[in-house]
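First comes the structure, then the notes that go with it.
Other chains of the complex are left out, but the ones given are in their true place.
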Amino acid sequence: MTRLHSYEEANERVQAVYDDLMRTRNTDYVNNLWKALANHPPTLERTWERVKTIMGQPGEIDPLVRELIYIAVSVTNNCEYCIATHSAAARAKGMSEEMFGELMAIVGLANETNRLANGYRVPVDEKYR
Amino acid sequence: MTRLHSYEEANERVQAVYDDLMRTRNTDYVNNLWKALANHPPTLERTWERVKTIMGQPGEIDPLVRELIYIAVSVTNNCEYCIATHSAAARAKGMSEEMFGELMAIVGLANETNRLANGYRVPVDEKYR
């Protein structure tokens, strides 16, 4: 099983990421993904930097919508860890049970119609090329 | 190559779907997916009914956001037809080039972190189970 590095066991480089993560998210909890990535500090640092920026910094897409998009990808790929943690994040940002249901309906529909388009080998319309 | 059924060649059952689609979308253009699904009218009818409802009827998720979610799935599955047509639909509903760029960044990130979670076999935290 993958070793999960607790704050106490971690070296300074890893602790710096944990500290920034807890400060940024205003929490004292570091979830398991980061404790696993701590096995390879460069990946830990790069991944946290990107998550912080892409999911968190100001932009044209609303923070809750970013979570919905993240969940859509994770459900399509069947990443249980990512579905569980980002569903929680989305709920914390205001996702209702109804909204999750609508999200699942869209994700299910797209996964279906993607295959109908594949199977019938539908050529892209001239106007959408 | 899959036969694409034009309005003129289509039977009444298929024309009824084309008519509803053009009326609902306020257009005189039927795109190739539907002309391909016309090879199997029950699938044409069911798929249109679902797309009309899931993508179009009032709900908690904004119509533009629904398109972003749809694109996220289609990019993950690499369905070129779906990416092309729904990117056009999203632009028609207000998606800017910047917004598309942010969407791609989130989709890319989730596809990456899904694999980091898989590869390190990260157990779901007790609190997110």
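Letters A and B name the chains as they come in the text, with residue numbers starting at 1 for each one.
Criterion: a contact is a pair of C-beta atoms (placed from the backbone, for glycine too) under 8 Å apart; a residue touches a chain by one contact, two chains touch by 3 or more.
Please read all numbers here as calculations on a predicted model, not as lab measurements.
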item	value
Copy count of the single sequence across the entire complex, 2 present	6
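In the analysis below, only the chains that are shown with their structure count from here on.
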item	value
Centre-to-centre distance between chain B and chain A (centres being mean Cα positions), rounded to whole Å	21
Residue ranges of chain B touching chain A (in the complex, touch as defined)	1-2, 29, 31-33, 36-37, 39, 43, 47, 50-51, 54-55, 59-61, 65-66, 68-70, 72-74, 76-77, 79-82, 84-85, 87-88, 96, 98-99, 102-103, 105-107, 109-114, 116-118, 120-125, 127-129
